[in-house]
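Note that this complex is displayed minus one protein chain, with the remaining chains in position.
Our next item is subunit A:
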Amino acid sequence: MDQNNSLPPYAQGLASPQGAMTPGIPIFSPMMPYGTGLTPQPVQSSNSLSILEEQQRQQQQAAQQSTSQQATQGTSSQTSNSLSILEEQQRQQQQAAQQSTSQQATQGTSSQTPQLFHSQTLTTAPLPGTTPLYPSPMTPMTPITPATPASESSGIVPQLQNIVSTVNLGCKLDLKTIALRARNAEYNPKRFAAVIMRIREPRTTALIFSSGKMVCTGAKSEEQSRLAARKYARVVQKLGFPAKFLDFKIQNMVGSCDVKFPIRLEGLVLTHQQFSSYEPELFPGLIYRMIKPRIVLLIFVSGKVVLTGAKVRAEIYEAFENIYPILKGFRKTT
């Protein structure tokens, strides 16, 4: 097929996985710009659940993708306000399949020619148990500089632990009826002015306010957070309110990782005084407030690091790559 020739050299030899929803056309674009994160697919606003239509729609999107290679910077182009969960899941699976092919592609190359990549490149090996719905946004698909990097990458990828997102359902809600009729909802107006609702898959908690705004917490990835928010909106819609899905925004992301060596926090606070705060009486970890990107890191003696305050995944990765050489300098030598 012609498509094999049009594939970039490092994606050749990869057959499209059997049973994937992607057709044979490679969705993966070699010109994905550095650091944009996932380039999301524009979602058609059709509500029908016909599988044939779904496949046709994906082929259209694939054609669009391969022509429009420079994606917009990070902004979600989803304009759909429909709350069809099935659509949402199909879209995410499709993206997951794309990303897994692109992950394999980058994995193959990163093991062969690491020095061709930018020095800040992470390995894109997905850790076991996580579906890589996003490519590591730090890996450019084309080599940026042929020179040797100044320092090697850490090889450690922070794991996301929590995502907090907000969405506007666009209509006033009657919390009492929601609390009475919905399952797994608690409402105690004297204690807190919102309904606290929980779903099991993805395991998340939502605070639903009477103004129609909702906060969704507990998801482990951006897509899961969006899917969960849609599920909550669907619940509210089924209770009879004209719920929409406006302005979904991720407000905070928390990640954690382990550098696998003990750290001398006293040394770190001496040299990085203007960023660090270490008060053993108040908290056993060192609180490092990084300026760029604006992330707060909790660094512990054991070597565990918690990163929080990010709006996008790339900030967590970038912050960790910035702190790792500093931490290596304060490794305990005993």
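The criterion applied here is as follows: a contact is a pair of C-beta atoms (placed from the backbone, for glycine too) under 8 Å apart; a residue touches a chain by one contact, two chains touch by 3 or more; residues count from 1.
Note that contacts and distances are computed from a predicted model.
Taking the options "Delta(3)-Delta(2)-enoyl-CoA isomerase", "AP complex subunit sigma", "Transcription initiation factor IIB" or "Dihydropyrimidinase-related protein 3" in turn, only "Transcription initiation factor IIB" matches the UniProt protein name of the chain that is not displayed.
Contact with the undisplayed chain is limited, among A:P262, A:P293 or A:G309, to A:P262.
Subunit A meets the missing chain through residues 262, 266, 269-270, 273-274, 277-282, 284, 300-302, 332, 334.
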